[in-house]
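A single protein chain has been omitted; all remaining protein chains appear in their positions.
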Amino acid sequence: MARSLGELAAQFGCELVGDPQVSVESVATLSNAGTSQLSFFANPGYRDQLQVTRAAAVLVREEDAEECPVAVLVSDDPYLAYARIAAELHPPPAVIPGVHDAASIDAGANVDQSAQISANVSIDASSSVGAGVFIGPGVVIGPKCHVGSHSQIMANATLVENVVLGERCIVHPNAVIGSDGFGNVQSQGEWVKVPQIGGVRIGNDVEIGANTTIDRGSIDNTIVGDGVRLDNLIQIAHNVVIGAHSAIAAQAGIAGSTIIGERCMFAGQSGVVGHIRICDDVIVGGATVITKNIDEPGFYAGSIPGEKVRDWKRKVARFRRMDDLVKRVSELEERAKKDLSDDNGS
Amino acid sequence: MARSLGELAAQFGCELVGDPQVSVESVATLSNAGTSQLSFFANPGYRDQLQVTRAAAVLVREEDAEECPVAVLVSDDPYLAYARIAAELHPPPAVIPGVHDAASIDAGANVDQSAQISANVSIDASSSVGAGVFIGPGVVIGPKCHVGSHSQIMANATLVENVVLGERCIVHPNAVIGSDGFGNVQSQGEWVKVPQIGGVRIGNDVEIGANTTIDRGSIDNTIVGDGVRLDNLIQIAHNVVIGAHSAIAAQAGIAGSTIIGERCMFAGQSGVVGHIRICDDVIVGGATVITKNIDEPGFYAGSIPGEKVRDWKRKVARFRRMDDLVKRVSELEERAKKDLSDDNGS
Partner (left out) sequence: MARSLGELAAQFGCELVGDPQVSVESVATLSNAGTSQLSFFANPGYRDQLQVTRAAAVLVREEDAEECPVAVLVSDDPYLAYARIAAELHPPPAVIPGVHDAASIDAGANVDQSAQISANVSIDASSSVGAGVFIGPGVVIGPKCHVGSHSQIMANATLVENVVLGERCIVHPNAVIGSDGFGNVQSQGEWVKVPQIGGVRIGNDVEIGANTTIDRGSIDNTIVGDGVRLDNLIQIAHNVVIGAHSAIAAQAGIAGSTIIGERCMFAGQSGVVGHIRICDDVIVGGATVITKNIDEPGFYAGSIPGEKVRDWKRKVARFRRMDDLVKRVSELEERAKKDLSDDNGS
């Protein structure tokens, strides 16, 4: 979908320095872009590449424009402008209304005529699919689910039961939404299952990564707010609430009944224990474990970077013997106190 | 499935304080329960909600009964009683015997007539499915597998090969049981695959979470004991043995050939290295790494909770300079010893 630089500048509010008639067909990195491609410069680490790029044009901040050897589209936030223009040049494939012959839609299921249902899809009689929805091959939609209009459920994902998904959501392959939470109670050394009867409520414009799992609530619902972004292989346990516009990176886990505020960010492999509350605008670093309520916005961390194994082992040994070190310091203090009293008494 | 309070009291051995004719239809939380719903009070943090609940009745311990404004069912373990009554009021959907038209069952597969086989299921000729089993849409059952009676395999799960599952098990969506273990041996800088020819043996009453993986044994079998509970996104490597009634929370991993005792509990994101042995009745905290045999029952931990990044960074810097601190203390000790000998010598 080729667009002229003049059109892009007008549509996306950038100032163009260059020929408005030149057109671009696609986006590319600074180093790989050819003469019909648009690139962007946002990370100073790539300044060398900016200076020799052969792109048709580059999205840049005003202060970087002079260093660019080709046409520029000036933007306060070149990466944001890039995201929007890339979506224009590379739109997702159009939804083609219809149901594949090899789909199994139970009589009674309410599937909008404008939705696309792929091969080997299974939809329960008690569920519904909105307008313009894309359902990929192998997707399973169990009982009492609804997929909001213009959402996309990618291949082999499963909505288990009682899952209501908002509009314009994307669920990536093999994600599982609405399976039983981990509810067990002990009785004489054995586990008795606690029935999980709640559902999952997901807002609009939510993206859920591949192989991510979101459990249904134990009694009430697990809730994911509008605009939330979840990466791959994340665990969202039963009864969790995730506030709007929060983002969670891959392999993070949120344990049961925890409430996460709005606009929070969790880096990869971080974890949050159950039954706590994280306020709005909290950022949690990679591999960090959060065990208590957080009431104050800000950046929280808790992992120690790895290093050469010999150095690390010595540090761990020191850590293990810290009791001993504290004792030695206390003895020195005792002695110093005694010296002092000796001095005073002398 | 409405039940009267009188019936429930008799069936589940609770003492009823209230009208035995009142009936309840479903369970609910203390704060959301209406007049045809049963709730429970087990966590003291919800005492405020107990005092104003509008439930038909509440399961409580004897000592809390007076605070409840509505009928009570008195139980020594209200949460356990809740689990059992909730299962009575909210039974899983009945298994409807039969094979969906869109299922692909190889000739030779032995599927009990009372089992329910959903759409897009694939079952190998050499496998069998017991009485009253539910197989969800998209499930794949490879060669030499058996699903014990009254088990449920949920959507898109895969039993790869040589997997024998006990009775009354639940396998949640997209779980993978019996895929190859990670067996590789180096030869001149490249990896040679070690064939994985063992299977997986899973006991009765086992529950396996969504997107969890259990590898087949390299030669003998990977074994999961009766009554084990596995949450989502867990890795169980080849040759692992998990003792009966152990429970493992989400995103934990057990490396190859490790043997876990009975009634153990592993919190989320914990990890156990390969080739070790954990005795019965061990509890491992969240994000804890276990690297050695554990021979003594008890609670083991190993993660440091996160905190504000500035505070954390200072601690990490101190940790990194602990060598220096130890050296400074040693110098002070040397000096103190010298002072002492000077004193003695004076």
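Quick notes on this structure:
As written, the chains take the letters A and B, and residue 1 is the first residue of each chain.
Here is the rule we go by: a contact is a pair of C-beta atoms (placed from the backbone, for glycine too) under 8 Å apart; a residue touches a chain by one contact, two chains touch by 3 or more.
Given the structure is predicted, the values throughout are model-derived calculations rather than measurements.
Residues of chain B in contact with the chain left out of this view: 102, 104, 120, 122, 138, 140, 142-143, 156, 158, 160, 174, 176, 179-180, 182-187, 189-195, 197, 211, 213, 215, 219-220, 233, 235, 237, 251, 253, 255, 269-271, 273, 284-285, 288-292, 298-304, 314-315, 318-319, 322, 325, 328-329, 332, 335, 339. Those residues of chain A that touch the chain absent from the view are 26-29, 32, 77, 79-80, 82-84, 86-87, 90, 93, 100-102, 118-120, 136-138, 154-156, 170, 172-174, 207, 209-211, 227, 229, 231-233, 245, 247, 249-251, 263, 268-269, 286-287, 303-309, 312-313, 316, 319-320, 322-323, 325-326, 329, 332-333, 336, 339.
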